[in-house]
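Every protein chain of the complex appears in place save one, which is left out.
Coming up: chain A.
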Amino acid sequence: MSHSWLSRANALATFAGTVLAVVCLAVTATDYFHKSQPVLSCEFVGTEGLQKEFGHDRAHVVLNLTADLRSEFSWNTKQLFVFVDFEFATRKNARNQMVMWSANVLDKEHALIRVPTLRAQYPYALTDQGFGLRDREFNITVGWNVMPRVGALFTRRRTFAGLGPLPDEYFQPTAGRVRRPGSDEFVEVPTGGAEEDADPYYTDA
């Protein structure tokens, strides 16, 4: 092949691409040394309702979630996907797991999440295949996918075990009025829906 400006441009472009791939490998390697200290807390506030529907039970659970995931952000982190899993075991199914809430965290400023009244977000729902939700203990697993700019996505989880139990009788759901766990006491809570406000779960530090 004759030597021309095109062959020089071609050599430069391909070599630059190879070097960029090596740089990206080095960038993912720095993520391996990134240490994070996520601080999470999750409480069971109460139940807004427990319904027997056609073929299944449905619970309206309210949680109080605080998650400080700011330390998860390294220089190579694009965004986090945070989700809250509701897990329980019944005689029929040993492992029931359903997502009740999720959010995208696009930058470090929004990675301090405070949701004092966290409800099942549409279209998520807390149901059982059967009628096993009365007097049921459950676990809440807060998980988050860390999505890097280059490199592989990875997931971290924190489980809050032995929450509950749910009430031992059915009652009609009423927004803003929760039944405290383990008692017949009712408490008023704010009803602010996640869909009405623009960024209800984002709170600046």
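Everything that follows uses one rule, which is that a residue touches a chain if its C-beta (ideal position, glycine included) is under 8 Å from a C-beta of that chain, and two chains touch if they have at least 3 such contacts; residues count from 1.
Rule of thumb we're sticking to: contacts and distances are computed from a predicted model.
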| item | value |
| --- | --- |
| Chain left out of the displayed complex - its UniProt protein name, from "WGS project CCBQ000000000 data, contig 00053", "Signal peptidase complex subunit 1", "Dolichol-phosphate mannosyltransferase subunit 1" or "Ribosomal RNA-processing protein 43" | "Signal peptidase complex subunit 1" |
| Option touching the unshown chain, where A:N76, A:N96 or A:Q121 are the choices | A:N76 |
| Listed residues A:T30, A:Q129 or A:T174, member touching the removed chain | A:T30 |
| Contact set of chain A toward the excluded chain (per top definition) | 3, 5, 8-9, 11-12, 15-16, 19-20, 22-23, 26-27, 30, 74-76, 149 |
